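All protein chains of the complex are present and in place, except for one that has been dropped.
And now, chain A:
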Amino acid sequence: MEDRLIVTASPHIRDTSTTRGLMGNVVIALLPAVLAAGLIFGVQALVLVAVTTLACVAFEYIYEKLLKKPNTVGDLSAVVTGIILALNMPVSMPLWIAVVGAFIAIVITKQLFGGLGYNFANPALVGRIVLFLGFTSRMTAYVYPDMAVDALASATPLAVADKTTLPLLDVFLGFHGGMMGEVCVLAILLGFAYLVATRTIQATIPVTIVATVFVLTALNTGSAYTALIECMSGGLLFGAVFMATDYVTSPFTTKGKLFYGVFIGLITFLIRHFGSMNEGMSYAILLGNLMTPWFNAWGHQTPLGYKKAKKAKKGGAE
C-alpha cells in the first residue's frame, strides 16, 4: 500500500500565495496606470514601458546566466521593477536612457546586493534618482497633453504657485504634464484598491504617507484644497502605493510601517515646502528605505504574555 511514503515536517499544507503570484498582482495593479499613460501621452508611452520592462528582465537573466546563479526571472519581480521604472519617466525619454535606468535598477541596485530580498533600496527608485541626477533636463522634459486646461498647459500641478485655481477633476484624471505613471490619480487608486483587496499589500504605508502630507500641507498653507491637490500631484501617490510598499525595502511590522509612513510623509513635505529640489517623494522613500532596519527595530510587536512576564519579574525582585 505504501511504497516510498513522503516524510516531511509539518505543516503539510501551504497557502496558495506565491512570490510570483504577489508580483503578478502588482503587475495587474499597475495596468490601469500603464493604460492611462497610453491614453494621455499616446503610443510612445506604451513603447517606453515595454522597452524598460524588457531591459529589466534581460539584465536580470543575463546577470544570473553570467554568474551561474539560479534563474529567477519567473518570479516577475524584474517585470514589476521595469514597469514602475518606466512609469517614473516622462514620455519624451529616449529609449537608450531608459535602458541605462534598467541597468542601474536591476544590476547595480538589486543583483549586486544579492538579488531579490537583499537589496537595501527600491531598485526602480534608485534607477529614477540616478536618471534624474544624470539626465536632469531629459527627466524634467514633461510633455503636456492636448486635453490639459490652460492652467495646466505648461506646468505640473506641483509647480503651479496658487493651487486653489486648479480644477480638481483634471488633476484627478491626469490631464496635465508629469511622469507617465504619476499623472492619473484614478488609475493609481484603482491599483491601490486591487492591491489591498487581494491582500497583496496592507493599506498602512500608503495611507499614513498621504495622510501625513495632507495634514502637514493643510496646516502649513491653511488650505485643505491645496493640500488635496498636492497629495494628488507629483510622485506622491504613485510612490506611496507602488514604491514605498516594496516588501524588501519597507518595514514588516505594523508599528514599523506606521513610523515609515509618517517619516516618508514628513520628509516629502519638508523637501517640497522648504527644500530647493524637485523629487521630494523619491528622496523621502530612499531615506525611508535606509531607515527601514531601524523602523523594524523600533516597531517590534509585543508577543502574547510578554508584558505580564515583565511585571512578574519586577514583583519577584521587590
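Methods note: a contact is a pair of C-beta atoms (placed from the backbone, for glycine too) under 8 Å apart; a residue touches a chain by one contact, two chains touch by 3 or more; residues count from 1.
Criterion: contacts and distances are computed from a predicted model.
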{"item": "Among \"ABC transporter permease\", \"(2Fe-2S)-binding protein\", \"Uroporphyrinogen decarboxylase (URO-D)\" or \"Ion-translocating oxidoreductase complex subunit C\", UniProt-listed name of the chain not shown", "value": "\"Ion-translocating oxidoreductase complex subunit C\""}
{"item": "Selected from A:72, A:111, A:156 or A:278 as touching the chain missing from the view", "value": "A:72"}
{"item": "Of A:6, A:43 or A:67, the one touching the omitted chain in the full complex", "value": "A:6"}
{"item": "Residues in chain A touching the chain absent from view", "value": "1-2, 5-15, 17-19, 21-22, 72, 75, 77, 115-118, 247-248, 251-253, 296, 300-309, 312-313, 316"}
